[in-house]
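In this view, the complex is presented without one of its protein chains, the others remaining in place.
Showing subunit A:
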Amino acid sequence: MRLSRSLSITSLSGLPLFEEESLPVEDLLLFEVAWEVTNKVGGIYTVIQTKAKITVDEWGENYFMMGPYYEHNFKTQVEKCEPPNQAIRAAMDSLINNGCQVHFGRWLIEGSPYVILFDIGAAAWNLDRWKGDLWSACGIGLPYHDREANDSLILGSLVAWFFKELTDQLQDKLNVVAHFHEWQAGTGLVLSRSRNLPLATIFTTHATLLGRYLCAGNADFYNNLDKFDIDREAGERQIYHRYCLERAAVHCAHVFTTVSQITAVEADHMLHRNPDVVTPNGLNVRKFSAMHEFQNLHSMNKSKIQEFVRGHFYGHLDFNLEKTLFFFIAGRYEFSNKGADLFLESLSRLNYLLRVHKSDVTVVVFFIMPAKTNNFNVESLKGQAVRKQLWDTAQSVKEKFGKKLYESLLRGEIPDMSKILDRDDFTIMKRAIYATQRHSLPPVTTHNMLDDSTDPILGNIRRIGLFNGRNDRVKIVFHPEFLSSTSPLLPMDYEEFVRGCHLGVFPSYYEPWGYTPGECTVMGIPSVTTNLSGFGCFMEEHVSDPSEYGIYIVDRRFRSADESCNQLTQFMFSFCQKSRRQRIIQRNRTERLSDLLDWRYLGRFYMHARHLALSRSFPEKFRPEHLNLTSTQGFRYPRPSSVPPSPSASIHSTPHHSDEEDDDTYDEEEEAERDRLNIKAPFSVGADTDGKRTQPVENGN
């Protein structure tokens, strides 16, 4: 996804440039192995796809991605070509001449990286022998019934075989770095190490296998992290063999990385190794040529959402759309892990606060989480039809009125207003108004749910009683399908929708990284995240007072569920109290954080991981780097904790100030200074790793 942002005078262009001694990439080959290379399964696809450009920019033709071959993917995403390197050609030929199929090409994404894809099916006849090899090397067996595990072994065996042939060809001419993502590719790492191949190996887990299972089933995962008997837990869930493959890869890698501080904590307990490097996930950020274009896009797309709201809430439009805020939560339907449970409870508290404060602000909350449905419900479609009919009626009457006005003026007369519209026109308008009468409340969900009675979101909505009643200031729209620009209901794609909203709310309990708040940030949309999400940890570390920059971090790690819920409620309530101008200023600040999330900066951590792996596997040629000595920058003058909090909100005792009287000012220079004080460059990679190696140094060739 290519997210765009505007060029701002106070853009964070002042961030320090790279100071690292760059690797001699012309003497190296870099391979990145993942099940999701050209094969979209989940979020890892986004990571490796968006990271490809910066890696190609650095490594050029010495960078190759490896994954499984699927004919459809190859035909639609890859341009077949010949390998530029003779050793790679020879290694591929060696596999091909022994009955396997290997395909080479350029992946048609930004950066156009080379890909080497292995046909799993064509090599399946080796499975029993390779199971024997895995058993001999590690003492790990794979169940017959686990197709995914067996496929990962085939891929891993092919990859290890390829590296064997490649390193034999290369001898000492080029050193090889091999980066493996997740347990599905990790088997290749284990087999390569068991054969003592001269590779610098990196293993990245984006979320531990067991952690995700435990979070789904255990409500208090983080407080019990140190108490789990992990072999037993994996065994009882019948994922023991996968868990062993993952831990074996972690144990064997020269360098182990994960995507955030919170997953580092998880990995320490679930995999018994502390990550050497945290490698946050980035995005590709393109700058707009027009200043503040993102604010214009916000305005345009907000109008589209308002149109939907006019239709959905027809007959109940007694709230001011100009005083309505759009909040949303989006992602895979994981009710607890995504924090939808906390969010719903918090919304009921927000509704209460807005009502007792007699606020004129209305919040429409969208849940964009795919679930099983059998199409739109009639009520939602009717709403949009009624809105369109009203529009057509208004246009028709307007046209007739204009025509008569014109004719009257031509005759030199001021028209008689009581006669300019005839009786038929009033009849048409009255009939249109009667059509907006409604005996039911606006529907909470836009589709007919297959599991209506058991759906956890709907169940909780029933419990908290938010049914879009007139007196409720919080309205809910559950859209159980991904957005589409061709939808008859809400014709917007995801990016347009996000840009039109005011606040993204992602109070995740289990979120190894969290792309959704990052995407909001790049679009200049404030968002709520937690300190249990990688993105939240990253922002907490790099931005002092993140709320000012539109990043609200709920503490779900050290607070009880009720306290977290209250904190989230307060964040949303304080957001509701912002004036329009204050929201505009905040969006500017949010958007300036985009640079922090750009792969151009975050790719730095991957570079460090590669360097570290090379220094451990080929210590004579590569020295450990001492990055921490040169580039660490602490915060300067963070907000003192002794500053008294702002007065809490109170019921207005005087008429509300208009926007024109708002005393907020926007001074570009002041904003730039604010950024310098509050934002820490993401170049610190933690403690000096020299002398703290957890792996024995392998003898280099």
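List of remarks:
Basically, contacts are C-beta pairs under 8 Å (C-beta built on N, C-alpha and C of every residue); 3 or more make two chains touch, one makes a residue touch a chain; residues count from 1.
Just so it is clear, contacts and distances are computed from a predicted model.
A chain of this complex does not appear here, and its UniProt-recorded name among "ubiquitinyl hydrolase 1", "Exosome complex component RRP40", "inositol-phosphate phosphatase" or "glycogenin glucosyltransferase" is "glycogenin glucosyltransferase".
Listed residues A:Val115, A:Leu199 or A:Cys244: the one in touch with the omitted chain is A:Cys244. Of the options A:Arg232, A:Arg355, A:Lys372 or A:Arg580, the residue whose C-beta touches the omitted chain is A:Arg232.
Contact with the undisplayed chain is limited, among A:Val37, A:Met65 or A:Cys252, to A:Cys252.
Taking the complete complex into account, A:Tyr144 is the one of A:Tyr144, A:Tyr406, A:Phe482 or A:Phe558 that touches the chain left out. Of the residues in subunit A, those that touch the hidden partner chain are 131, 135, 137-145, 190, 193-194, 196, 230-232, 234-235, 238, 240-241, 243-244, 247-248, 251-252, 695-696, 698.
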